[in-house]
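For this view, one protein chain was removed and the others were kept in their places.
Naming follows writing order (A and B), and every chain is counted from residue 1.
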Amino acid sequence: MSESSVSVVKVIRCIVCPTGCQIQAISKGSDIVFEGYACERGLEYAKQEFYEPKRILTTTIRVEDGFLPLIPVRTDKPILKDRLREALNEIAKTVVKAPVKMGDILIENILDLDSNLIASRDLVKK
Amino acid sequence: MIYDVIIIGGGVTGCCIARNLSKYDLKIALLEKEADIASGTTKANSGVVHAGFASPREYVKRDVCIKGNKLYTQAFEELNFSFQRIGSFVVALEDNQIKKLEEQRRQGTQDGVPGLEVILDKKKIKYMEPNLTDDVVGVLHAPTAGIVSPYGMTYALAENAAMNGVKFFRNQKVRRIKHQNYTFIIKTKDKEFKATNVINAAGVYGAKISKMVGLDYFDIMPRKGEYILFDRNAMHLNKILFPTPTKVSKGILVCPTVSGNTFVGPNAQNITDKKDLATTEAGLKEILEGGRHLVPNLPVRASIRNFAGLRAVPDTYDFIIDNTDVFGFINVVGILSPGLTSCYAIAERVSEFLELLGANMTIKEDYNPIRPKPEKFKDFSKIELDKKIKEDPAWGRIICRCETIPEKEILNALHSPVGATTVDGIKFRCRPGMGRCQGGFCRPRLIEILSRELNIPYEEVMKTGEETNFLVAKTKEIVLRSLEGGSEE
Partner (left out) sequence: MKKYKSDVVVIGAGAAGLAAAIEVKKAGLEVLLIERDKELGGITLQCIHNGFGLKEFEEELTGPEYVQRFINQVKELKIPYLLDSMVIEITKEKLVYAVNRNEGLIEIKAKTIILAMGCREKTRGAINIPGFRPAGIYTAGQAQRFVNIEGYLPGNTYVILGSGDIGMIMARRLTWEGCKVKAVVEIQSYVSGLLRNQVQCLEDYDIPLITGFTVTKIHGHERIKGVTISKVSRNFDRIIGSDKFIECDTLLLSVGLIPENELTLEAGAEISQNGGPLVDENLETTIDGIFACGNVLQVHDLVDMVTAEAKRAGKNAIEYLDTRYGKELKKQKTFKCISGENVGYVKPDVINKEDIAKDIHFTFRVKYPARRVLIQFKDENNNVIYSRKKIYVIPSEMIELNLNLEEANVNPKSKSITIEVIPRPEVLIEED
């Protein structure tokens, strides 16, 4: 690859504010540079999205003997976007027992992603 | 078991015949192809009880309509359905239409339609119906015309018939009819019925049933009519408003319903598919435009639902009420408008035919013509209400906010004779989901009640009949299935 080759590798739509900048990740030689952001937060966001996109996962887990059949849950830290489906499969297989308190860890360190799955609310027994 | 009479079709005509025959000492069954009675034309029509002056004089439908209108008074007292004689206007918008109104008034009066009057005083017209267009030049007022809940009346008829011994079989689409040794053998998907006499009240499928016994002397074509329904508070009409009629139809009317809504419709499209209940963009436009000729300020933004109904149009254009050449087989078909008005008179005619056919027309000693008025939360005073809830807590759990329907009314709709088995069955019997939110709040609660009372899983609770389930799986089930199938994404 020659020194002068420049190409847009990815376009990232910034969601930091409603302006919605289109930030380009551009490969310049062996470097990646970012263009089109209007603020530092935008640049940070674009870097994160480019190198290691992560998301908070919010879903439900089945509950035995609960006032409701499901309890809403979330990861306490964002997890790798590429592993969301795997995490969801793991969660689908899980059943917890009522009662549950908000903040209770329902799956510890899910898929070793350095994040716990925690309950989003209290749920009493049936 | 051989029934004396089997009625095919659980619309208003079939149910009215069943109820009328239930006073005699006869073994009677009614077969309905859908999951519920009142599922065809009966469910989606204008709900107008006509005065009877509109049909041509040579037609039998004019005669049964005028008689049928009068019979509503007694039926209403006995069956306790919603019915109001609010009167109708045929509206003339041009001077040359007045002649037509005068002629209808003269002929109608001669044929026994009471109270007909042509009104030309615009002030008086507008006083009687303030929403009417300023372009009105005159109206034909028919005070005996009224509005009714067509399905509400049909449920009442069926309940009373069942109370008096008529057996109702739903989900029974007739596949074949054999006629041997003066007995009809009727085959459905999973049952066989035998009867001495058969009454064909199969609506748009009337010709198909008739052909099963070799009677091929008419055809029935479906004609679609579309409607738009407006919210209860959006407009209050005093009168049923018809345009001056054309040859095809009585035209697009603007009309109140017994529940206090207003609707506009129907148009008239001849179609071939008997399941085509789709509303169309062009059709909805057409009826709004048509309606605006009569009521310029239609509350379009307050529309809560659009729907279509089919009318069974016979190639003779008149009702076919025949004691046919096949001994014991009676055709009651091609009952388009004013069929709803005519049903009580039609039912009397059918009784006369059965007498001729030698059926035992002795009136039963224990015949009870009264169908008690369904109890309604809204009809109770505050003190009564408190007492009712103490007696039965189901009165105190409101399921439908828009219409204020408690669980008790839903349980009554489920457990009445010929009760509901589907969400729409409940909706049409006691109105949850008919209001402005159209089921947003009550639907999960209705599914819960149906699941509990019918002892079926949530996924088997149906909207109208087979394959109309609301829910397909429990949350997580689809993911778990894909994991088992190894088709992991």
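What we mean here is this: a contact is a pair of C-beta atoms (placed from the backbone, for glycine too) under 8 Å apart; a residue touches a chain by one contact, two chains touch by 3 or more.
Because the structure is a prediction, the values reported are computed rather than measured.
Only one of B:A75, B:L229, B:L354 or B:I449 touches the chain withheld from this view, namely B:L229. When the missing chain is restored to the complex, the residue among B:A278, B:I370 or B:I456 that touches it is B:A278. Against the chain not shown here, subunit B presents residues 228-229, 233, 275, 277-281, 283-284, 303-307, 382-383, 385-387, 389-390, 393-398, 401-402, 404, 406, 437-441, 443-444, 458-459, 462-479, 481-482.
Against the chain not shown here, subunit A presents residues 13, 15, 18-20, 55-56, 58-60, 62, 67-70, 72, 74, 81, 84, 88, 102, 120-122.
We take it that only the chains that are shown with their structure count from here on.
Subunit A and subunit B have centres, each the mean of its CA atoms, that are 54 Å apart. Every residue of subunit B that touches subunit A in the complex is listed here, in rising order: 474-476, 479-480, 483, 488-489.
Note for the complex: subunit A touches subunit B at residues 60, 62, 69-70, 85, 88-89, 92-93.
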